[in-house]
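Missing here is one protein chain; the remaining ones are kept as they sit in the complex.
Right, chain A next:
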Amino acid sequence: MQLIACPWCGPREEIEFSYGGQAHVAYPEHPASLTDEQWAHFVFFRDNPKGPFAERWSHSAGCRRWFTAVRDTRTHRFVSPPEMTS
């Protein structure tokens, strides 16, 4: 089991965390003006890289706060310190 560094609590075992998928997916600024295809991409389509991936994590069994971290999907290793963003 690997340790994940919560930016508020420090390193904790990964079972304390929940996965939130790709980071930096913003809600559309003008949702009413989106085409069906644009909606589909917002709702369903996410990047799936083999390599570094910026993603959301929640320390759900700890401080319950969200943060963003970059992890390499080939090795599962976190490659940059998590950011303190909620």
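Simple rule for what comes next: a residue touches a chain if its C-beta (ideal position, glycine included) is under 8 Å from a C-beta of that chain, and two chains touch if they have at least 3 such contacts; residues count from 1.
One rule holds for everything that comes next: contacts and distances are computed from a predicted model.
Of the names listed as "Sarcosine oxidase subunit beta", "Methionine biosynthesis protein MetW", "Acyl carrier protein" or "Cytochrome c", the one that matches the UniProt record for the absent chain is "Sarcosine oxidase subunit beta".
In the full complex, the hidden chain is touched by chain A at residues 1-2, 14-15, 18-19, 21, 36-37, 40-41, 43-46, 48-50, 53, 55, 71, 73-76.
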